[in-house]
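Below you'll find the structure I mean.
One protein chain omitted, others in place.
Labels A, B, C, D and E are assigned to the chains in the order they are written; within every chain, residues are numbered from 1.
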Amino acid sequence: MMIYITRKEHFNAAHRMYREEWSAEKNAEVFGKCANPNWHGHNYDLFVTIKGEITHATGYLMDLKDLKVIINDYVIEALDHKNINLDVPFMKGKMASTELLCIEIFRQLKDPIEAHEGVILHAVKLYETENNFAEYFGN
Amino acid sequence: MMIYITRKEHFNAAHRMYREEWSAEKNAEVFGKCANPNWHGHNYDLFVTIKGEITHATGYLMDLKDLKVIINDYVIEALDHKNINLDVPFMKGKMASTELLCIEIFRQLKDPIEAHEGVILHAVKLYETENNFAEYFGN
Amino acid sequence: MMIYITRKEHFNAAHRMYREEWSAEKNAEVFGKCANPNWHGHNYDLFVTIKGEITHATGYLMDLKDLKVIINDYVIEALDHKNINLDVPFMKGKMASTELLCIEIFRQLKDPIEAHEGVILHAVKLYETENNFAEYFGN
Amino acid sequence: MMIYITRKEHFNAAHRMYREEWSAEKNAEVFGKCANPNWHGHNYDLFVTIKGEITHATGYLMDLKDLKVIINDYVIEALDHKNINLDVPFMKGKMASTELLCIEIFRQLKDPIEAHEGVILHAVKLYETENNFAEYFGN
Amino acid sequence: MMIYITRKEHFNAAHRMYREEWSAEKNAEVFGKCANPNWHGHNYDLFVTIKGEITHATGYLMDLKDLKVIINDYVIEALDHKNINLDVPFMKGKMASTELLCIEIFRQLKDPIEAHEGVILHAVKLYETENNFAEYFGN
Partner (left out) sequence: MMIYITRKEHFNAAHRMYREEWSAEKNAEVFGKCANPNWHGHNYDLFVTIKGEITHATGYLMDLKDLKVIINDYVIEALDHKNINLDVPFMKGKMASTELLCIEIFRQLKDPIEAHEGVILHAVKLYETENNFAEYFGN
């Protein structure tokens, strides 16, 4: 019996979309107001889904307090009230898009979550606004 | 690396559930108050999910401004503040159920979205109320 | 000690904005796509707020099951899956705007609610979409 | 053409996490404040997803009024305003976790839903809070 | 210039509605399924609104981290994962209704919040479910 559990967390961050090797004009043309050199920001909502078999003794797949600690230690600490382009080690040299941020969050979480026997990281879903979100399933 | 991106849009529309070849009594019996000859309506929430590989230069799967334009041109324009039974070319001759509307929206969007290289329309999800929604994955 | 209690209900309905004595052109000019002769519709969310002193024996201002019955009998029955312009006795001869609908709902509810000793109808709040709502306080 | 339809319902219930054969200390250590011997509770949101082909005559996969009746008769009646550990026959002898409750709800619903020709129970999703939910797909 | 600031917190708790001096039959008659002797529970959402003048140096009415600490120390600690009838000192001997809980939360918060110069507790709003909430303004 495979059960899926999802935990929601959130963080607030600044970012901008631009390529250093492009002119200001080209960045504005491609990325529109998302290229603002003075940054803008979002309240990001993050949904982390794990899957596996239930542990008989507890009735849990995994204690959600443990999952919360992992998400906070590996992701929220690095992102909350930060600048995604400037402050976040795992986003250095990458475009600060929802797509790439979603993939990198998955990578940060995979090993610490799967260190718990029988637990698999299934998906990361990242809302940039209530109208846009990305999902990554690890492949 | 396959990433999934979802864009939410909405529209308001009137409709009713009925079959012309049935009597008013039979329509009322089968469809209840949804058969009201004077129509009723909903605020529909529409979630369009695309998938594919990220474009290196932008960090995007697809510019969401482009996706928004496609959804508006092919779907929202035809449905917003309209009567689904009477005003919508792609619903002519079909029951105005959430199920069939969801499938027809998918069909309207498939070609214009997939005209973007490397982008695949994955799913359309349509909320009729906050308690009911349909999903269609194209097969 | 004055306590305020709010109960949320909802209904789905069709309507259009138009004046019979105006031409189709003038209606379209003033009301835009809301004037569509074939109607459109909404999921309306209704918040009814009452106020008064708490009854000692129950700890309630009023049993919310009773409030729910009043709202259903006097408002939801008349509006749910209906056409506001054509089907609703208390809206006959009135513009089907959120403003006027909100006021008329208040008037429908005032007497049956205030038949409960010590309970006052404080406000009616009516959402037409998640982005627009009207409030009426009875004066 | 496979269409998916989801219906949302909800119930309020009390529960606690504990194993009878463990001491109070061990229960508190493993389950934290969820082990409170005097119980705590939640507003649970339940999403039931069915799939299948659309019936030509109605445009429906299944009449949602029928689905609502099944969910109420087999699940909500048993759980709403109840104690999950003490009052619910299908949870007797099981841990009252979201995971196990989600699986048991799936089992309660499978036969009565699939008694409708061409309808398959696809998934049950159960929110314990807005930050935590479980999903079960039947295997 | 009077500004109003609201902070949202939440807690999960069990309760039941009953009067000890009434028979089980009378409790069931008056309170319906809310009288279940084995308890039920809710996810409560709490909105605390303060008002006052803005402090020039910070641009804040009050640091919301301080407000959060007060709400947690005086209210959430006492209520979260607790039984409102049995575990909560400030509810002893009172009916566990949303109305009375809302008033008692206001009383718990008034002095510690108003110990901050220039800050007034304006209102407490308490959601028992997404369809029902109480508000108290202190008089």
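Operating definition for what follows: contacts are C-beta pairs under 8 Å (C-beta built on N, C-alpha and C of every residue); 3 or more make two chains touch, one makes a residue touch a chain.
Predicted model only: the values in this text are computed from it and were never measured.
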Chain not shown, its touching partners among those shown: A, C, E
Which residue of A:3, A:34 or A:102 touches the chain not shown here: A:34
Selected residue (touches chain absent from view) among A:19, A:42, A:68 or A:116: A:42
Residue ranges of chain C at the interface with the undisplayed chain: 17, 19, 30-32, 94-100, 102-103, 130-137, 139
Positions on chain E contacted by the hidden chain, ascending: 1-9, 49, 54, 57-61, 64-65
Interface with the undisplayed chain - residues on chain A: 10, 12-15, 33-34, 36, 38-43, 80-83, 86-87, 129-130
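Assume only the chains that are shown with their structure count from here on.
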Intersection of contact partners for chain C and chain E: none
Contact-linked chain groups that survive once chain A is dropped from view: one piece
Central chain of the complex, centres being mean CA coordinates: D
Rounded Å distance between chain A and chain B, as computed from the means of their C-alpha atoms: 29
Chain centre separation in whole Å, for chain C relative to chain A (CA means): 42
Two or more partner chains touched - positions in chain C: none
